[in-house]
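With one protein chain withheld, the remaining protein chains of the complex are depicted in position.
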Amino acid sequence: MKKLKQVQLDDNQKKENMINIKYFGAIAEVTNCSSENIKKSSSSLNDIIQEIYSKYDLKHIPLKFALNQKIIETTEGIDVNINDEIAVLPPFAGG
Amino acid sequence: MKKLKQVQLDDNQKKENMINIKYFGAIAEVTNCSSENIKKSSSSLNDIIQEIYSKYDLKHIPLKFALNQKIIETTEGIDVNINDEIAVLPPFAGG
Amino acid sequence: MMKKKKNIFIEGAISPEFIAESIAKHQTKMNIGAHNIFLGQVRADEVEGKKVSAIEYTCYKAMAEEKLSEIRERAFEKYDLTCMHIYHSLGNIKAGEICFFVFVSSKRRKQVYVATEDIVNMVKTDVPIFGKEIFEDQDYQWKENTF
Partner (left out) sequence: MMKKKKNIFIEGAISPEFIAESIAKHQTKMNIGAHNIFLGQVRADEVEGKKVSAIEYTCYKAMAEEKLSEIRERAFEKYDLTCMHIYHSLGNIKAGEICFFVFVSSKRRKQVYVATEDIVNMVKTDVPIFGKEIFEDQDYQWKENTF
């Protein structure tokens, strides 16, 4: 039951201009969650990233951003839509 | 019993100045044996090899010689002793 | 046409038996002359007097699968390969266990070594897999690939 409510809440949040951010590895440890919805105060990816940086004080951690499963080489001039998937990624350690 | 006699014969042959030659792969097919004793008419490796070449008409087959398990780069100026092992080797095909 | 997604992530360590089965499956392919296999094994590294006892792997699955299918395509374009397979563990992999398996097959051997090396490096740099090195005392540090 609780889970269902959560989904409904997410839908409502989307309507209210929220955007979903995913966190992984060491970053998820800092944010203390693997995913959260934040208010989309701007459509600029750059603004959204600045907001995440300042919310969690991430500037000392080397990290990368992915938009819809693609690494973003430069965050300048990119617009974000409600259904886009933004991910904050610490250094890769596969292999 | 037959095997023992063979060994004794080999010993006698050695006393009588025979030398043992080993043949492998495609060469053993031409010589029709994997090993034979030939009369050591000379102590020069070069002479012995010439003898093998002419006995079996090997000159059209690419081959290498090994003396005591080492490939001989040049046959010139090498002397052979009764107990040495001479091997005639066709191209390698391992792997 | 939807591309068939390959099962790349394995929960837990990659067993020698799994590797043997993968090899056996290729014995019906009569045009293969050379296989090359890379295996990543978890090392019990020492960091400031403490020993790594395991690595806990997680990944960003949607992106990882996307990236791995790009790596597959790039490898088949660059090298003359008959088959290639990539497997990576998720979850807790103990020191001594295998967490990464790259399997390249070709008619002839010439390109299999460099193809394997290239694929291994692409996985290490491009695929969002994260690793937590867990020490014997349950303390940990986040792993970072070096090149």
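Should a chain be cited, it is by its letter among A, B and C, assigned in written order, with residues numbered from 1 in that chain.
Rule of thumb we're sticking to: a residue touches a chain if its C-beta (ideal position, glycine included) is under 8 Å from a C-beta of that chain, and two chains touch if they have at least 3 such contacts.
As the structure is a computational prediction, the values presented were derived from the model and not from experiment.
Engineer: Kindly name the visible chains that come into contact with the excluded chain.
Structural biologist: B, C
Engineer: Mind listing the subunit B residues that contact the chain we can't see here?
Structural biologist: 22, 24-26, 66, 69-70, 85, 87, 89-95
Engineer: For the chain that got dropped from the picture, name the residues of subunit C it touches.
Structural biologist: 16-17, 19-21, 23-24, 26-44, 95-98, 107, 109, 112-114, 116-117, 120
Throughout what follows, only the chains that are shown with their structure count from here on.
Engineer: Looking at mean CA positions, which chain is nearest the middle of everything shown?
Structural biologist: Central by C-alpha mean position: chain C.
Engineer: Using mean CA coordinates as chain centres, what's the gap between subunit B and subunit C in Å?
Structural biologist: Their C-alpha centroids are separated by 51 Å.
Engineer: How big is the gap, in whole Å, between where the Cα atoms of subunit A centre and where those of subunit C centre?
Structural biologist: 28
Engineer: Give, as an integer number of Å, the spacing between the C-alpha centres of subunit B and subunit A.
Structural biologist: Using C-alpha averages as centres, the distance is 77 Å.
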